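Right, one structure below, let's go through it.
Every protein chain but one is kept in place in this view of the complex.
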Amino acid sequence: MKIDRRCFLSLAGGLVAGHLLSPVPWKVTDDLSIWTQNWPWTPVPETGPVTWKNTTCTMCPGGCGIKVRIIKDRVIKIEGREDHPVNRGSLCPLGYASIQYLYGPSRVKSPMKRIGERGSGNYEPITWEEAITEVSGKLGDLRKSGKSHTVACISGSDKGTIPHLFKRFLEAYGSPNFIRTPSAKDAHETAAYLAQGKKAQNVGFDLENAGYIVSFGCGLLDGCGSPGYQFSSYSRFDKDHTLVQVEPRLSNTAAKAKKWMPAKPGTDGALALGMAHVIIKKGLYNRNFIENHSFGFEDWTDDDGNIHMGFKGLVKGYTPSMVSEITGLAAGQIESLATDFARAQHPVAVCGYNECTVSSDIDKTLAVHALNALVGNINQPGGMIVFSDPEYNLPEVEKDQIASDGTAKPRADRAGTAEYPQTRYLLNMLPETIMGANGNDLPIEALLVTDANPVYTMEDNETAQEAFARIPFIVNFSSFMDETAQFADIILPDHHFLEGFRDVPAPDGVGKPVTSLSAPVVKPLYNTRNTGDVIISIAKSLGGTIDASFPWNNYEAFLKQAYNDQYTDLSRSGYVVSADKPAPWESAFANERGKYEFYPTMRHTAGNDDKSKLPDFRQVDIPGDKTNDALVLIPYKSPRIASGAIANPPFMTKTIDADMLKHERLFIQVNPETAGKLNLKQGDAAVVKTPSGEATVLVDLFEGIMPGIIAMPAGLGHTAYSKFIAGKGVNVNALLKPVFDPTFGLNKAWGIRASLQKA
Amino acid sequence: MSTQTENTSNAPSNEPSPKKGATGWVIFAFFVIGFGFSLLGGWVGFPKMLYTEVPHPIDFNHALHMNLVYDGCNSCHYFREDGSFSGSPTLNECRDCHGFVMGINENEEKFVEEYVLQDKEVPWNIFSKQPDCVYFSHAPHVNGAEMDCAACHGDIGDSESLRSYQENRLTGYSRDIWGWNMSRLGEPEHAPRMKMMDCVNCHVEETDSQGSCFQCHK
Amino acid sequence: MTTPAFPEGVKRCGNGQFILWLLPAFLVLLIAVYAMFRVWFYGLNQTNMNDAYGFAIWIWADLAVIALGGGAFFSGFLAYIIGVKNVKNIINFAVVLGVVCYTSALLILGLDVGQPLRGWFIFWHANIHSMLTEVAFCLTIYLGVLIVEFIPVILENPKIQKNRFFHHMAHNMHEIMAVFAATGVFLSFFHQGSLGGVPGVLYGRPFAFREGLFIWPWTFFLFTWSAAAVGPLFTATMCRLAEFITGKRLVKDDVYRLLAKISGWMLLTYIIAKSIDTIYWATVTAPARGFTLMDFYSNNPAYYGIWILIAEILICGFLPALILITQKGRENKKLLFGAAILAIIGLCINRWVMVLQVLAAPLKPFQEEWFVYSPAWTEVITTILPVAYGIILISLAYRFLPLFPQERELNP
Partner (left out) sequence: MQKIPSHTKARHYGMVIDLDKCTGCATCMVACYSENNVSFRDDESVKLLSINWIQVYKLTNGKPFPDTEVCYLPQPCMQCDGKDFGHPPCVSVCPAVATDFDSPTGIVSQITTRCFGCRYCMAACPYHSRKFNWWDPVWPADMQNYLSPDVSPRMRGVIEKCTFCYHRFQQARQKAYAEGNPEDIGEDDYQTACTQACPSGAITFGDLDDPAHEVYKLKNNRYAFRLLERLGTNPSVYYLSTRKWVHRACDNYLENEEPAAFANKQA
């Protein structure tokens, strides 16, 4: 038998034919496609029983109630809680996206000790025992050497039991230096103290019942204050509600307002006085309130027989035409605004709480408070509400001699000293003090940081960073690797808020005294500990009276005792509203006269005339040279960018518009008219220069911004966290510089002079 | 391409060379060999290569449990309040009885020691596990169409031991989904197979419509 | 003694020179294959396409290449069905060109899908309403037909002819070639039309959308007609190019003139129909949706100006058509091929506009910006791939197969 080529061809043919009649090609083709439908690297989420748990979001000081969807032990989704008194179902994008922080790459997964340079992010994990021993050892040494007062704590808030534990710890330890990061609260609480006599009050606005809102640059719908509260109030507005927005830029709030009044920046105070002028002139003010519950409206004579000008006298000069000149608004517009405001049902004037500009102009704030007082809308439905923090039921702090001596020392930030007696915290002063001291005699030897990211959020950022770099020992309690955590020597990571307990009293700007509870909905994922527990442990290991001041085994026990009989309610429904109604006028005012003082007699002033006590309009001289820096840079808040201590999670960065960010470049908003003069076109690269620094940005032509003003969003330009936010855009804080009020020490600068040039 | 070589040869001869080659029968035999080899390989060898037997973590005796519970399959495989179906029981449900070793058999011992006491869920092999893109709800089938468990899952409730689980090496799914018969002709061996067209056929029969994509996909 | 590899009675260059000639093409092919594998391995992120430009240069290349490859079907139609004898002298070449074009088109289509391993869904889970399904089916089947038409040409290689089986097979296939040609023509009319339907049915895209006859938009017929008109011109032009490269005459001039005449009249009728279509669209279809003609031709990155319409219809439409229908135009080879090249450019512009300008034009008035796209190197090189691959295949075919029956006669 002969075998030749044709036999092999035939064999091949047979193989092919048989193959085609077998399942091989068909099944393999099919299964390959099924393989592509279920690629091993495409995750398959596990199913299981669904549960919903209520808790409170603590990503910002807004205090929104949330409900969390959990499948088995995985957190799947966060939604707004409909039955929560703060947000009534509404929730901001950060709240929704906070789930990404729980599982995200920027979590600090165990206690860490720095092994590299400050800011390099080089850390090695250590055990909790080692970490606590190291921290208490260091603090113990400082105390022994009589330097207890050189320990400071920077906290993002002074409300709630966690900040309270820090304050308590410093008191027992012997330091006066508990410092809250600056916020709109500074001006509000100082103004409330001056006009109404009580210290450390919460000022909120009852937006849900307000009928006519005049907002002096308040980013109500731009994610400031308590976004959930503000949005839920806005969502219930109908055609009878009026929102008037005063600001030089067409913000989201301005876009949604019934009327946008683009006053020149920094002239809000004059507008408020102008409105008061019209209201008084037309007799539209609340006579009952003015006559029976206020002081200093008319001119008055003191015990020595000196005659003082009253508020009425002050605003006499602020005629619509004069205010028009200052603000750039039409006189008629100002007049009708004042009239409509005073005649409306539940009018309220709001200011501050624009997270990005933490300028705290005390005069402006007093003037806005006075507007509310004029229409008798203090502690009334739809008005400005002033209330105290919840009182904690706790034993006295035990103090030894070191503690008594230490707490009696002046504060390192100069707040409450003879220089600035009426202000409680002045973090902005700290860098200057540290930089001014010589190396052996630092005012701060050890720093504890909790819920704050000052290395990022402070204006004149470069100086602040240099100052922090000089502090020998920094302990950070952050859950995330933020900019300040990267400066720390020891990181003692807190749980994510979905993993631990904490109380959330007095959300920013909310017009009712709500305290909520943030309770764990999942077991801690990593080796983290509740900061409350850690402070108690540190106190215990320091021993003596410090230990004795912390007679609790853990934070939960402390929390239960602090809230006493309210705790059951708090843990059952997740929140308590401590008073149905705000204090009536009869009992609301705690000063000598028991009245609302239009003339704040307690005001500690630099000058001695009436005008320096009355909320007169004083143009703030913002930093920069008028001739060289012809433009004014203002930061603005976008609801899509978290601009506080916490940076954007990836989901929020994904929502940022293409006219705000392009790859790593940030857009600066410029009016086309201004841009035309500078020969800049849409998308051009340009260098923005301020006295604090410079940055390369891209030009976004926006008709909605006042010519001569340029604006940058706050919250970008991070260097820490993860690649999803780090390196994107510019930190506007690095371009700003504070201007300190000579009597209050607060930062009054609402912007900075700048130049813009084609790059 | 200017230089050209002369094509030297003449026209090709039309006659194939008279050289003796293999006969037609031999050639045909080769064809048959190739054909048969492929056919055999495809129908017999290929399934063996494509599927791999995955051992069960522990053997489970359904029949035994059925005698001890009051509500048949529902006792362990039940509907949750939101209408979703629980599927395989979790340790928490087993723990009520198997909190410690009762000493029934080796399997029980293994189950308690390796899973219950170590608080580790059993990685059961699920015969009917569908790809992630499939949305299947028991409620319309059990409550709406009043189908028995056995209609889709076979008589697994009466079994004393778990049947063999074979996994498709390419797709990762149980052989039950495709059907055990390579040709997909004739009756299924254990329980109805569950490829998309199998669902569709039943839907067309029962509801007069195959339904829309989203009815069964997510 | 050994049987020669080359067709009978023709001269071919030496192997060394031949390989040298193919080398650049191979190089391009190599890079293109590398790009192809990158795209298959890493996915379509290797291209510059985006969510506005889901279709881009590849789809354009597909449409253009298939339209130009349409020379095969229309020459087949003329040769086998109408019985225009003279066309047979170029039909083999047209078939090879067709094979090149159609395989390239399929390859690019295979590259252009996000999930190539699921590509067969288009056949198995076919949606009969989709123009793309129609394209895929007709394209695949017609490629099959083309290969069947190509096989007898391959079999005519002297070495293969020696085998009696193949010899008879070639002979028998020639006998039934008319049947295949007819099938091919039928399929081709359809898929050329379907390709026209691809943009024409997009009623969400007013720039592309055309009303039509039953389910077929006017673009369906216009695409078929234009492919039939320009395809043979492309065949002729490529043939002329081959003559230029080989330095030999391959077909007689009357073949060119014949094709030019037929194409000229086809082109003229096409461009008249196209003009009517454009006018109707600009005055009725688009305004009904709130658009004026100039909305599509102004206020955008320069290259989509009104010039494009002038270039497509006047310069690359009427002008070559008029040249080709006049005897004087056809007599002058330079004019003839100049006109042919213009017509080819016109066809390419048409296909480009119907894919890329469609996607570039903004629809939402609040998004005034036109969408801009420039292809990535991976896209460019794979689009050039058909050229390189065509050079190789045609060179091989020319070297070893009797593509041109008149070659021996013309080059004694």
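Note that the chains take the letters A, B and C in the order they are written out, and that residue 1 is the start of every chain.
Criterion: a contact is a pair of C-beta atoms (placed from the backbone, for glycine too) under 8 Å apart; a residue touches a chain by one contact, two chains touch by 3 or more.
This structure is a prediction, so every number in the text was calculated from the model and none was measured.
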Counting contacts across the entire complex, name the shown chains the missing chain touches.
A, B, C
Among C:K11, C:K88 or C:R118, contact with the omitted chain is made only by C:R118
Touching the hidden chain, out of B:G72, B:P123 or B:G211, is B:G211
Residue among B:G41, B:P89 or B:P131 touching the omitted chain:
B:P131
Of the candidates B:G36, B:P55 or B:G83, the residue in contact with the absent chain is B:G83
In the whole complex, not just what's shown, which of A:C7, A:C57 or A:A97 touches the removed chain?
A:A97
So one chain is hidden, and I want to know which residue out of C:V10, C:A32, C:A136 or C:A242 touches that hidden chain in the complete assembly.
C:A136
In the full complex, which residues of subunit A touch the absent chain?
36-37, 39, 41-48, 71, 74-80, 87, 89-93, 96-97, 99-100, 102-105, 107, 221, 223, 227-228, 231-232, 234-236, 250, 252-253, 255-256, 260, 262, 525, 639-640, 650-659, 661-663, 671-673, 703-707, 722-724
Per the touch rule stated above, subunit B touches the missing chain via residues 79, 82-84, 131-133, 135, 137, 139-140, 143-144, 203, 207-215, 217-218
For the chain that got dropped from the picture, name the residues of subunit C it touches.
43-45, 49-55, 112-116, 118-119, 121-122, 125-127, 129-133, 136, 198, 201-206, 287-292, 295, 358-359, 363-367, 371
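Operating definition for what follows: only the chains that are shown with their structure count from here on.
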Once every inter-chain C-beta contact is counted, which two chains account for the most?
A-B
Select the chain whose centre, defined as the mean of its C-alpha atoms, is least distant from the mean of all protein C-alpha atoms.
A
Can you work out the whole-Å distance between the CA centroids of subunit B and subunit C?
46
Centre to centre, by mean C-alpha position, how many angstrom separate subunit A and subunit B?
56
Which residues does subunit C have that touch at least 2 chains other than itself?
none
Hunt down the residues of subunit A that sit against at least two other chains at once, touch-wise.
32, 35, 37
Okay, in this complex, where on subunit A does subunit B touch?
1-4, 6-8, 10-19, 21-24, 27-28, 31-32, 34-35, 37-38, 40, 44-45, 47, 49-50
In the complex of these two chains, what residues of subunit B are touching subunit A?
20-23, 26-28, 30-39, 41-43, 46-47, 50, 80, 82, 84, 86-87, 131-133, 168, 170-173, 182-183
Note: in the complex, subunit C contacts subunit A through residues 115, 117-118, 120-121
